[in-house]
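The structure is given below, and queries will be raised subsequently.
The complex is shown incomplete by one protein chain, all other protein chains being positioned as in the whole.
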Amino acid sequence: MKKTLMAVALSGAVAGAAHAQSTVQVYGNLDAGLVKRTGQSLSIGKRAANTLGFKGTEDLGNGLKALFQLEIRYEPDTGTLEVGGNGVQRQLFQGQSRVGLQGDFGMLRIGRGLTPYHETIGAFEPFHALPSPAGFYTDLTVAGYTSQPLDPSGASHNRWSNAVWYNTPIVSGVQVNTAIATKENNGGAAVIGRGSEAFPQYPAGAQASANPFSVSATYNNGPAAFMAGYERNAIESKVWSIGASLSATPELKLMGTYSRQDQEHNRLANADTRSWVLGANYTLGPGKLLAGYGQKDTDGLQKVKQFSLGYEYSLSKRTYLYVDASRKRGLPTNPSAVNHYDVGINHSF
Amino acid sequence: MKKTLMAVALSGAVAGAAHAQSTVQVYGNLDAGLVKRTGQSLSIGKRAANTLGFKGTEDLGNGLKALFQLEIRYEPDTGTLEVGGNGVQRQLFQGQSRVGLQGDFGMLRIGRGLTPYHETIGAFEPFHALPSPAGFYTDLTVAGYTSQPLDPSGASHNRWSNAVWYNTPIVSGVQVNTAIATKENNGGAAVIGRGSEAFPQYPAGAQASANPFSVSATYNNGPAAFMAGYERNAIESKVWSIGASLSATPELKLMGTYSRQDQEHNRLANADTRSWVLGANYTLGPGKLLAGYGQKDTDGLQKVKQFSLGYEYSLSKRTYLYVDASRKRGLPTNPSAVNHYDVGINHSF
Partner (left out) sequence: MKKTLMAVALSGAVAGAAHAQSTVQVYGNLDAGLVKRTGQSLSIGKRAANTLGFKGTEDLGNGLKALFQLEIRYEPDTGTLEVGGNGVQRQLFQGQSRVGLQGDFGMLRIGRGLTPYHETIGAFEPFHALPSPAGFYTDLTVAGYTSQPLDPSGASHNRWSNAVWYNTPIVSGVQVNTAIATKENNGGAAVIGRGSEAFPQYPAGAQASANPFSVSATYNNGPAAFMAGYERNAIESKVWSIGASLSATPELKLMGTYSRQDQEHNRLANADTRSWVLGANYTLGPGKLLAGYGQKDTDGLQKVKQFSLGYEYSLSKRTYLYVDASRKRGLPTNPSAVNHYDVGINHSF
């Protein structure tokens, strides 16, 4: 009897420890490597986004859970917060800051995070939604669409501040995810759009002309998966995408996306964009080969074409080495080919 | 014997784990909801301050402890650090950054944190010191007093940088808390005060004209509690308050404060302010009703009147839903009534 009690006591202590731990989970990843791009000197940079996060769930009983997540993004080569396209540091919790409830009804969250459209389509991209220029996720996969046109210059293209998210439960492999944002202005500069410099369509400080809205549906059925998504941003650009993937063999996964962006509401020209990306992942032991090719065609502009090859070698489930080579033609800033090479290490914690 | 040893070994392992854990506790809360105010579009915001903190204590033996606490404040709707009244992000550890010792003598700390006056009076405010406009804490409860007039514009009103805190032990329900700050300038703009724009009373970069000083005394006696506090800031504004609360029944708690601010040292007019707030909390099962009414009367200015109702529904000890409705008249920026409504979720971790 005594032994049982002691065991229970110990067990209780252990469970107590585990419970105290589970309150906040500190997690993240650190990805750094050497990068060489056409026209730039050898630099140290990243391939994946770098995160340091804090998250947790609380069991409320009856299948209901409370959950929160706060995610810092940073640049490991300089130790700064993540730096946007304009060279300015982004907010502390660029990754996400959300709180919500999860239960039989699905999951409801409020705050800042990836839009459902962007969150879903990433699974159909051959470089698993890496922000690296070697991947397709931030440009060709989404037909050049951005979720945040009224946010400060340099903001990332796939998140919303001031939004509410709802994910349905998964029923027969089908899940629908939605989000809607308020019309609040997030501090961005004016968008000239169909106006003029003197009278921009969206002056600085302007609110959204419609509530940004995002929806995606996914279907997973054993080796096959499909998605269809739609999103409209604060200046009423719209994007539609479909994606599919097939695990043809245990080693080989094929995937593809087709996307279309409509910017008629805020552009006098170059308002219609279509893009497609085809890709494959091939796993061989601890190694994985990534390959993709895609095109983006905006009316009135040169066609953008990209071909990328990558290789990841896993040292463990949490750590891998990588090397990429990519070539992209037709960028407005550099219409001739830009080559991108990187080699580095990615460690999750 | 062997079993005992094993149990001890296990027990040691568990204790070791517990010890390693206790070094740093990661804690915080995430509060987000929908907010609607007169004259503003529907937005996503907060009701409580949002925190992510790191704290710990170390047992030094003989009843002596070392302790530290670092507290980040952030905005969950956008993922930024907490934003001040001027729209600018505050410092990383806006909440607090303090280190100190605790023992039979009381507690001595150094760094940045809430002033004793502000820390104490919050317990006598019917919206438990929430910074939300639905509460009274940041304005009527303290007669409009600010602790940080020489800090950067947009700084919070209830903290000191560069200070030393001393809390007495609690003896017969009585505790006295004090703090004194250095005269260091904290980077704020000039304060014209009794000077002119050309010759401000406190030019930019000016040091405090007297060491900021804060003291409060509290008395807890079963269902009743009292407080009396005094504080003087860097430009020699002074505030006095008394507060009382009574748990009339297990469900009902009544409370009230009376405060007076003297700004003679740095104002040519509107230098004397008196305010009072009466409130009640009523608990019914997992729900709690919050109610308060108060007035602030500054000589020469329109009287400010506020009435607020709130309701909190606990899903657990760590998570609750809330809804508030509040009406405030006499604000300098909007003398007619401003209504404030919010509904949201607060999750502690």
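By written order: A and B. Residues from 1 in each chain.
As a convention for this text, a residue touches a chain if its C-beta (ideal position, glycine included) is under 8 Å from a C-beta of that chain, and two chains touch if they have at least 3 such contacts.
Note that the structure is a prediction, hence the values are computed from the model and not measured.
Among the residues B:29, B:78, B:97 or B:218, only B:97 touches the chain that is left out of the figure. Think of the hidden chain as still there; on subunit A it touches residues 3, 7, 10-11, 14, 17-18, 21, 26-28, 30-33, 41-44, 52, 72, 74-81, 92, 315-316, 318-319, 344-345, 347, 349. The set of subunit B residues touching the chain not shown comprises 3, 6, 10, 13-14, 17, 20-21, 23-24, 26, 54, 56, 58, 60-61, 64, 66-68, 70, 91-101, 110-112, 161-164, 182-184, 186-187, 207.
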